[in-house]
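Would you mind keeping the following structure in view while I ask a few things?
Yeah, one chain of the complex is gone here, protein chain that is, but the others are all in their spots.
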Amino acid sequence: MLKHIFRSFFTLIFAALVGSVVVFVLLRQLGGDVVTAMLGKEAAPIDVSYLREELGLNQPLIVQYLNWLGDIARGDLGTSYAMKLDVFTEMMRRLGPTAMLTIGGLIVSVPLSLILGTYSAINAKKIRSGFVDVFTTVGIAVPTFWVGLLFALLFGVRLGWLPTGGYIPFTEDPLQSIRSVILPVAALSLGVTSVFTRYVRTAMLDVMNEDFMRSAMARGRTRRGAAIIHGVRNASIPLVTVAALQFGQLIAGAVVVENVFVLPGIGRLIVISTLGREVVVVQSLAMVLMLIILILNFLVDIAYGFLDPRIRDKESVDV
Amino acid sequence: MKAIQIARKSGRRRGFAFAIVAALAVAACGSSDDASETVEDSTTEETTAPSEEAKSTTLIVTLAQEPASWDYYTVGANALRVPTFYNVSESIVELRPDGTIVPMLAESWEMSADGLVYTFKIRSGVKFHDGTDMDSADVVYSMKINAKSPNSKLSAPHAYVASVTAPDASTVVITLKQPSSTYLKNLGMSAGYVVPENWLDSPDLTLKVMGTGPFVFSDYKADTTLTLTRFEDYWGAKPYFEVIDFRFIDDETAALNGLLAGEYDVVSKVLAEGIERVESFTTDSKFKVQFESANENSFMWLSVKEKAFKDIRVRQAIAHAINREEALAVYDNYADVACLLVIPDAEPYNSDYCPYPYDPEKSKALLKEAGYENLEIDFPFVTVASHPFTMEVLTQQLTAVGIKVNSRGLDLNTWIAETWTGGVYGMGEVRDSADILQWGCKGGRNPLGNPKPGLCIKEFEDQLAKADAFINYDEHLKAMNTLVKTFADLAWVNSIAAVKVPQIMKANVTGIPTVSINNAFDLRTATWGN
Partner (left out) sequence: MLQLRDVRVVIDGHEIIRIDELDLAPGSRLGLVGESGSGKTMTAKAIAGLLPDESKVSGSVIFEGQDLLTLNDREMSKVRGKRIGFVFQDPARSLNPMMRIGKQVSEAIRIHSDLKGDAVTAKVIDLLHQVQLPEPETLLRRYPHQLSGGQQQRVMIAAAIAADPDLLIADEPTTALDVTVQEEILRLLISLSEERKMSLMFVSHDLGVIRFVCDRVAVIYGGNIVESGRIEDVVAHPMHRYTAALLAANPGMPKDDNFSAFIGKRLQTITGSVPAVGKFPSGCRFRNRCLSATDACSTMPSPITTGNDHRYLCWNPGDRGQS
């Protein structure tokens, strides 16, 4: 087990390094740099290379990369070029909306997909499951920003129930804070729930064909009872992997939703920083997100053991 | 007329999504009510209860853009000046919307007969927001650093400055190397910014704007809000509002929805996909729509590096291919045709001179004559705001005369790096300041000059230098009139339209000027009316 963890950890670090090089190189493919972004069309016809010099942009790329990596290794995410904001502070400030979105999205979409996917699997051959199929098809096909717009217009403008945008920190006013993320979470959850429902459905259909499901029914479980009590837990093994991948989806969706609902989250920070050529900010954020996703996958690896007693035993034998 | 359909279609595409969303919203409510009517209902409470609102001393204003930082010295974007010029920072003199120049931080001034020496009497009792007193040393410091700024808005007008001195605490003397009819006017804009001595060395330089204006730059949360609070030590008349709550909302749909829902008081600019909704606000008594003269023209220009464009017949052919009337559709007609690089109403030297009116037949003939019947043009465009729609219209019009246009969408900074300052392009289109004086070879904001060596047309350069050097105002105007015509004749740059930017606010908001100086969103006189 220890060896397993050690190896996973090494893979994780290596993946993060490769990822960081990719992000670093890709960012340099964009035209212009932060000096372009600061001066815009107003750049005077004078030599502004001293600005680049001051910001360290004239150093060889490899030096820039290693400097950045060294800072990361010391736990320093750096500062933005133009505003001179500490990336870590800025990230923490923006964690609120993004965390509320992604966690809210998980809280809504995971149970909902489990219910819908299981329902659809139990009634696979019946018309009832068709409604779920329609829901998921629509949910997958309709772009998140569009759903966001619809919600903002319907519940924000027309009915006036909830704010059309903006974010109130939880610490400032918990009730208003939750109100401000209801529509974004709903918009975000629709797509994620739809995709996840399909995974649940597939996993449940596989499980429904298992002999032990028949045994459970033979002991007096209804189809639904067996599905819920025996099916969900067994289906959860393949689903946990998917869920870890879906987390990436969730973050991507959060970027869109943050824009539609004007939530100052991490997603917007990445977009704005990319547009503003704040490469250090983007690199560091990408690194943090990559590490989160990689660590999540690493935890999923371990979670298998806890979910599946067979693997748990096998690993204890291995060591 | 086919082209109009294209432009309209492109507009409709934006409207389409919105229309469906709106339709769904109505349908989802299971009501047969007209959507806009119900929208009114939902906002009735707030808007018909001015007694509640009239008391509010906070004004909530949405801003579409946010600057890279608040370092006024480096950052060129309008986004910095929009919320802060006049509100937070002030200049030596004030340029009024009618073109007159009135005292601001200078109480009075004198110009020597030869137009070379300006003597300013600095206002006493003016405090910076950090509590320090402003004196002539601050002004001298400011003028000296502004002249060295990498931001041409600050530095270009100081090009002819020989010296800046302060004989005493309330006097500043600026000596020019040659007369400049526009120098004083420019001191009413970015070139005249006054900051406290050594502000450039402050750690707060990037984090806030420091000035003497009626509002203090008091709190900024990136991507969220900028809060201005009334400066109680302000030297002049204090504004009505105690707090200006600027919200950064780049998504126009979100901004307009929030306005409809009563969450914001003013949407400061509608530039892109929101254009189509402007009309619905003009007919809604709960709201007021103003059209701000943005001091911006939409124009297209040709790269000096392309061999084909060195032939004036090719440039003329392109100029003749442009149908400006039709292009106004991009702005839902909230714009005026402008053949000259001048804001039609703002400048007295404007005329209706239009050397190359829309004439596709002539365009084709010129191309044939020049031997460029199979001309191909690389056309990078910015993928935000009105640019994609302008691109569609221009592409369509040029294609109609047989030119192959290879358009490619870029994000703003890539576009600037490749087009405005880079030189990797065939033609460009932009909405930008129309100030013709900046188009000189040495003047600054000139994409034709990039990358160096650019295009220096002797005839134009000579006229430009002369026009600025006239001390006599009428002579100056006459020279300017000739200058802009000459520029249009050259057909390197073809102005298309002078754009008006809709501002939408609650009906009882008043006092926001419709002519913007130096891009300022001037809230000094804003208040609740009735």
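Lettered A and B in written order, each chain numbered from 1.
FYI, a contact is a pair of C-beta atoms (placed from the backbone, for glycine too) under 8 Å apart; a residue touches a chain by one contact, two chains touch by 3 or more.
What you are looking at is a predicted structure, and each value in this text was computed from that prediction instead of being measured.
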**Message:** By the document's own contact criterion, which visible chains does the hidden chain reach in the full complex?
**Reply:** A
**Fill in**
Even though one chain is not shown, chain A touches it at residues 124-125, 210-212, 214-223, 225, 230, 233-234, 307-310, 313
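Keep in mind that, in the parts below, only the chains that are shown with their structure count from here on.
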**Message:** Looking at the complex, which residues from chain A come into contact with chain B?
**Reply:** 30-34, 36-46, 48, 51, 80, 82-85, 90, 93-94, 146, 149-150, 152-154, 156-160, 163-167, 259-262, 264, 268-269, 272, 275-277
**Item:** Touching residues on chain B, where the partner in the complex is chain A
**Value:** 17-18, 21-22, 24-26, 28-29, 35, 38-39, 42-43, 66, 68-71, 74-77, 149-153, 155-156, 203, 206-207, 221-224, 247-251, 253-254, 257-258, 260-263, 410-418, 420-422, 430, 432, 442-446, 449-450, 452
